[in-house]
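Handing you a structure now.
Here the complex is missing a single protein chain, while all its other protein chains stay put.
Letters A and B mark the chains as written, and numbering starts fresh at 1 in each.
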Amino acid sequence: MWWYVGKRLLQAIPVILGATFLIYMMVFLRPGDPIVALFGDKPVPEGTYQALREQYHFDQPKIVQWLLFLKGAVTLDFGTSFSGQPVIDLVQRAFPVTIKLALMALVIEAVLGVAAGFYAGMRRGKLFDSTMLVVSLLVIAVPIFVFGFVLQLIVGIKLGALPALVSSQATFRELLLPAIVLGLVSFAYVLRLTRTSVIENLTADHVRTARAKGLPDGQVNRRHVLRNSLIPVVTFLGADLGGLMAGAVVTEGIFNVPGVGNLAFDAIRRGETPTIVSVVTIMVLVYVLTSLAVDLLYAWLDPRIRYA
Amino acid sequence: MRLSRRTRVAGVALLAAGSLVLAACGGGGDDSGSTDSVITNFSTEPQNPLVPTSTNETGGGRAVDLLFAGLVSYQKDGSSVNEVAESIESDDNVTWTVKLKDWKFSDGTPVTAKSFVDAWNYGALSTNKQLNSYFFYPIKGFDAVQAEKPTAKTLEGLKVVDDKTFTIELNQAEADFPARLGYSAFYPLPESAFEDIKAYGEDPIGNGPYKMDGKGAWEHDVQIKLVPNEEYDGVRKPKNGGVTLKFFTNPDTAYTAVQTGDLDVLDAVPPSALSTFQSDSSVQAISEPGSVFGSVTIPERLPGFGTNDEGRLRRQAISKAINRPEITKNIFDDTRTPAVDFSAPVMPGFDKDIPGSDVLTFDADEAKKLWAQADDIAPFKGSFVIAYNGDGAGNKEWVDAIANQLKNNLGIDAKGQAYATFDELRSDVTNRTIKTAFRTGWQPDYPSIFNYLAPLYQTKAGSNDGDYSSKEFDDLMTKIAGEPDEDKRYELQSQAQEVLFKDLPAIPLWYSNVAAAASKNVENVEFNWQNQPELHLITKK
Partner (left out) sequence: MPDGRPSKTRPGQERYVARLEDTPLHDVGALDTTAPPESQWKEAWKQLRKNPLFLISAALILFLAVVIAFPGLFTSNDPTFCRTGKSLRPAEPGYPLGFDRQGCDVYSRMIYGARASVTVGLLTTLIATALGLVVGAVAGFYGRWIDSLLSRVADIFYAIPLLLASIVLLSALNSWFPDRGFWASVLAIVLALALFGWPQVARIARGAVIETKQQEFVDAARALGATPRRNLLRHVVPNSLAPVIVTATVSLGIFIVAEATLSFLGLGLPTSIVSWGNDISAAQNQVRAGQRLGTMFWPAGALALTVFSFILLGDAVRDALDPKAKKR
C-alpha cells in the first residue's frame, strides 16, 4: 500500500508541473500590462516602469518566468505580490479560512444530503422522495449566486438570524451562511447519490440475505444498506472538497470571506501571476491529495478492493 | 460586483490628500462626543507598502493621509493652508523657498528640511520603483533620476539650506506649485525610514494626526488600527479615540456592515444600494457634489472624428444626443450630477455658464441634424463603440445607456465594449492601439481646475489620451501657469474651456457625487473635495 501511495505521489509531479505551466501560459495570454496598471491612469515614468518590470521578472521570456517560479516554489518561495508581501503569507492567511468554509460546507452537505437521501431512498416514490427529487433538481438548476443573494438578504439582513457578512476573524457563526450556500449544490448531488445507492442496495443480494437471516430491519438498514450506500457518497465528497474550494470564488465574493477564492479572483484581475499560480498550485495539491485519500478510504470501506 | 481598487475614477486611484477642516481648529467645535471611541472606516487592503511615494490607490491612501502631514493641507473647499510649512515663497515662480514650523514625528524625532528632501529624492529615483515618482516631474533634475540607468541619485532642484529651510527649483514657472504640496507624494519621511524601507512600509512612523497602534497595527487583509498621535499639533487634531480602517473586498458587504452598525463610515455606497440608501432608515446617508469628472474621450485619429468640421459636427451631435439628466437619474439614482464644464463644481473658480457649454444640453433633433451635416461631408461607416473596463463598478450600466441613446437618437449603431480589467483598457489607450472611443475619468491631484485641463488636453501632456492638440488651448495653459493672480487664472481657465467646448476632445458627462453612508452610532461626518470623509472629525454618539 505504501508503494501505491508513493507511486500516486510520483504521478502527481507531472500534473502539478503541467497545471502551473498551463496557468502561466493562460495568464500571459492576457494582453494588459499589469505594471502600467499599477500607475492608474497617471503618467508612467520610464525608469520606474523598467525597474518594476525587472523586479517581477516581466522582462524575462515567459518560459524563464515559469522556471523561476518553480525554482522558488521548491523552497516555498512563491514570489511577492504587487504590494510587496510574500505570496506565501497571503496564502497562509487565506487558506485556513477557505478550508474552514469548505469543511463546514462539506459537513452540512454530507449530513443533510445523506439523511435526506437515505430517507428518500427508503421511501421511494412517496411524497418525501418526490419532493426531495424536485428540490434537488431546482437547487442544481438555480445559479449559486442567486441563492447567495437571496439567503443573504432574507436570513442575514431581513431576519438577522445569522451574520450576513464574514469579518476578518471568520468565526464559525459568520461562516455558517456562506457554508450553507456553498454546500447547497453539492447537497443536491449527495442526496441524489445516496438515494440511488440506497435503492440499489435495498435490492442487493447481501441485504436480502441479511433480512432472510432474520436480522431486525433497523440493523439491516444501518449496517448493510447505509454503510454500503456510503461508498460512492464518500468518493463524491472527497472529490468535492477541491470543487468547494474553487467554487468559493462566488460565495466568498458575496459574503466577503477573506479566503483563497477572493485572493485568486483579485489576483487574476490584477494580472498578479505569482499569486494566481500559487493558489492554483495549492488547489492542484489539494486535489491530488484528496483523491488519493478517497481511494484509500474507498478500499477501507469496500474490503474487496486492494491496491498494489 | 467587486470593488476593484480603481473603481471610482478611471482607475486613478487617487488619495485623499491630507485635508483639514476649519472646525478642527479647536474653539467652538463640538466636543461633546466621546473622544475615547474608535471610528471604523471602510477601506481596502493597501496595494503597496505604506510609504507615501509608493501609495497611489485609495486603500493605502486613506492610511497614509492619516499618518502624515504635508507642507500644506487642503481645506474642505479645496483651498490650501500651510501645515508643516511656515511659509512657501517665490519671486519668479521657479525657485521656491520653504520654511518649516517646529514639528515632530510620532517617535519624537524632529521634522527637518532633510526629512522632506530625502523623502522626495527617494520617491523620484527610478530604481526605488515608487509609483508616485511622476509627481516630481516639475522639479529640476527629474529626467536624470528617472532614466533607466539614473545619472543622478538626487533631484538637482532640491537644496537644504538649514534644518528648517530648503529650496525647490522648478523646470519652468508654476504659479500654483504650492497647492500641489499637500499631495501625499510630498510627505516627509523620518531618517529611520531609509534604514529598512520595507519594514518601515509595514509599520510607518509619520507626522500626521494619527499613528499606527503599535507593532502589527496593519493586519493584512483585515484592518489597520490607528490611534491619535500626541506629537501632532496641526490643523487636523483628532476628535475621536482612533480610526480603524477595515478592509472589504466587496462594497456591498461593507454597506451591509454599515446597516448592522459593524462599520461606521463607507465613503462610496455600492451601486446596488444607490437607489435606496437615502431612504434607508438604518444608515445616515450623505450625498453631495464631488470632484470626479466623468467623460468619454474620442481620439482624434478615429475615422470621422478628426480635427476638422466633420469631426467637430459628429462630436457635437454625440454630445447633444446624450440625455445626461435621464441617465444620472435612472442609472445612477441621482448620485451623479450632469456636467456643465470640464472640471467639477467643488473646485475654486468653477463657472457653470461658460459660453459654448450648451453643447452639453440634450437635444435629439439638433443632434440628428448635426450628424446629418457631418454625413454630408463624408458618410459615416461602421459603429460607434465606447470601451470601458468591466471591473469598475457601474461602468457597464452607463455605457450601455449611452449606447442605447445614441442608437435611438442618432439612428447609428452604437455599443459598449468591455475590457475585463482596467489595465487592459489602459494599455490599449496608452499604446494608442485602441480603435474606439473610451471612458475617461479624472480626479485632480490638487484642488485646481488647471489640474483638470493641462494634464488632459495640452499637446503631448501625460494623460492626453485622445492626442488632442490646439495651439490656442496650449497658449492659454502656459499663460495660466505663469499667472500669479487667482482671479485672472480663473478667467483664463474658463477661456480655455471655451476652446474645449468647440473641439470636444472628450465629451463631458457628469460629476460623481459623494454618496456615502454612516452608521447611526457616529456624528459629524463631513466630506472633503476629494470625496473622502474627514475622519479626524467624526465622533461616536
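What we mean here is this: a contact is a pair of C-beta atoms (placed from the backbone, for glycine too) under 8 Å apart; a residue touches a chain by one contact, two chains touch by 3 or more.
Everything quoted here is computed from the prediction, not taken from an experiment.
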Query: Taking the complete complex into account, which shown chains does the hidden chain touch?
result: A, B
Field: Identified contact with the non-displayed chain, of B:192, B:408 or B:431
entry: B:408
Statement: Touch assignment to the omitted chain, from B:141, B:242, B:304 or B:416, lands on B:416
Message: Touching the absent chain: which residues on chain A qualify?
response: 4, 7-8, 11, 14-16, 18-19, 22-23, 26-27, 29-32, 137-138, 140-146, 149, 153, 189-190, 192-193, 200, 203-204, 232-233, 235-236, 239, 242-243, 245-247, 249-250, 253, 264-265, 268-269, 276, 279-280, 283-284, 287-288, 295, 298, 302, 304-305, 307-308
Contact footprint on chain B, counting only the chain that is left out: 1, 252, 271-276, 323, 326-327, 330-331, 385, 387, 390-391, 396-397, 400-401, 403-405, 408, 415-421, 424, 436
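Following the convention adopted for this analysis, only the chains that are shown with their structure count from here on.
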Field: Inter-chain centre distance, chain A versus chain B - centres from mean C-alpha coordinates, in Å
entry: 40
Message: Can you tell me which positions in chain A touch chain B when the two form their complex?
response: 30-34, 36-48, 50-52, 55, 82-85, 89-90, 93-94, 152, 156-157, 160, 164-165, 167-168, 253-256, 258, 262, 265-266, 269-271
- request: Spell out the part of chain B that touches chain A in their complex, as residue ranges.
  value: 1-2, 4, 6, 9-14, 45-49, 56-57, 126-131, 133-134, 137, 145-148, 150, 198, 201, 219-223, 246-250, 252-254, 256-257, 259-260, 262, 391, 419-430, 440-441, 455, 462-463, 465
